[in-house]
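Left out: one protein chain. Kept in place: all the others.
== chain A ==
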Amino acid sequence: MSFLIDSSIMITSQILFFGFGWLFFMRQLFKDYEVRQYVVQVIFSVTFAFSCTMFELIIFEILGVLNSSSRYFHWKLNLCVILLILVFLVPFYIGYFIVSNIRLLHKQRLLFSCLLWLTFMYFFWKLGDPFPILSPKHGILSIEQLISRVGVIGVTLMALLSGFGAVNCPYTYMSYFLRNVTDVDILALERRLLQTMDMIISKKKRMAMTRRTMFQKGEVHNKPSGFWGMIKSITTSAPGSENLNLIQQEVDALEELSRQLFLETADLHATKATINIVFDRVGKTDPVTRGIEITVNYLGIQFDFFYAISSSKSSNVIVLLLAQIMGMYFVSSVLLIRMSMPLEYRTIITEVLGELQFNFYHRWFDVIFLVSALSSILFLYLAHKQAPEKHMTP
């Protein structure tokens, strides 16, 4: 009887999480796109729901809610489902959507997505070999094998992200507050940007006029494309064509400069906005709203990157990748959490996850974290060194 009650509680909470995932998908991730393949939305929400349920089970474990045998059952069930999703379902659909984007392979997309999935499984399996994760007494397709591999990938990812975040966060905050951005700075930079745009425009006007006169005279402008095109352009080149290519090169350089200036302006605006909000220079809002505004502004910058790399074609693939990463992240969180839990609560995780070498995962996390932090420091140092040089060029 109590098992039924417990199960219904679990299922209700899972449905709730599913709903959250659905809403998040619609409101944030797919804000600007039309959802044409609902399977993507379902998979994302399901992964989200089961990941959250795992954490819910840990909390229930600590609080002692629900019957312990039903907890154990649900742990096993949850784990099986999540592994199935992460190893079989999501990679298969990622392959399927990638293949659907390529026009050539459109006809036999099922076949090719199966091939892609098999390749993924091969590399996934090979991944486990160099790591001392298992005692050899377990069979091939046991849960322990799958979890160990998913755990390695997830832990590596977590360590990479944590290392980068640990370095980047203070650096960004420092650069936000130490740099005193005034309106004059911003206006000066904007003026440079508009000047560059004007230069590009005048060159393009010249190109357009040249093309028009060439067209009226009957000459044809061949853009030197490919090897033979270049050879041809050496021997038979109308003076108009040559001129055009020269100006085109100048325009390309100017356009690159305009892009850099635009990005710097955007950065300055973001800094100014954050400083204003944090130091309460604009409007009197209460600390809670201010906190929310800062987070959303910061997240806004992050999301812009996501929107930038996705387009209507690749948005499905990107969301599925996100779901995959999210699932692996959650599974490895459970693995790592075990270390910080007091002994009496560790038992169930050890029971459920089987005989994994947990210490290995902790050491692995530390190593990757260190490596990631050091490389981020190096990367940021190099990037910072490049920036002042740019400012010096007129």
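Note that in this section a contact is a pair of C-beta atoms (placed from the backbone, for glycine too) under 8 Å apart; a residue touches a chain by one contact, two chains touch by 3 or more; residues count from 1.
Keep this in mind: contacts and distances are computed from a predicted model.
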item: Name per UniProt, for the chain absent here [options: "Checkpoint protein HUS1", "Sperm-associated antigen 6", "Rab-like protein 3" or "Pyruvate dehydrogenase E1 component subunit alpha"]; value: "Rab-like protein 3"
item: Hidden partner chain, touching residue among A:Asn101, A:Thr119, A:Thr182 or A:Ser202; value: A:Ser202
item: Touch criterion as defined above, residue of A:Ser258, A:Asn316 or A:Ser376 at the omitted chain; value: A:Ser258
item: Chain A residues that touch the omitted chain in the full complex; value: 31-34, 187, 190-191, 193-195, 197-209, 211-212, 255, 258-259, 261-263, 265-266, 269-270, 272-273, 283, 292-293, 296-297, 300-301, 304, 307-309, 311-313
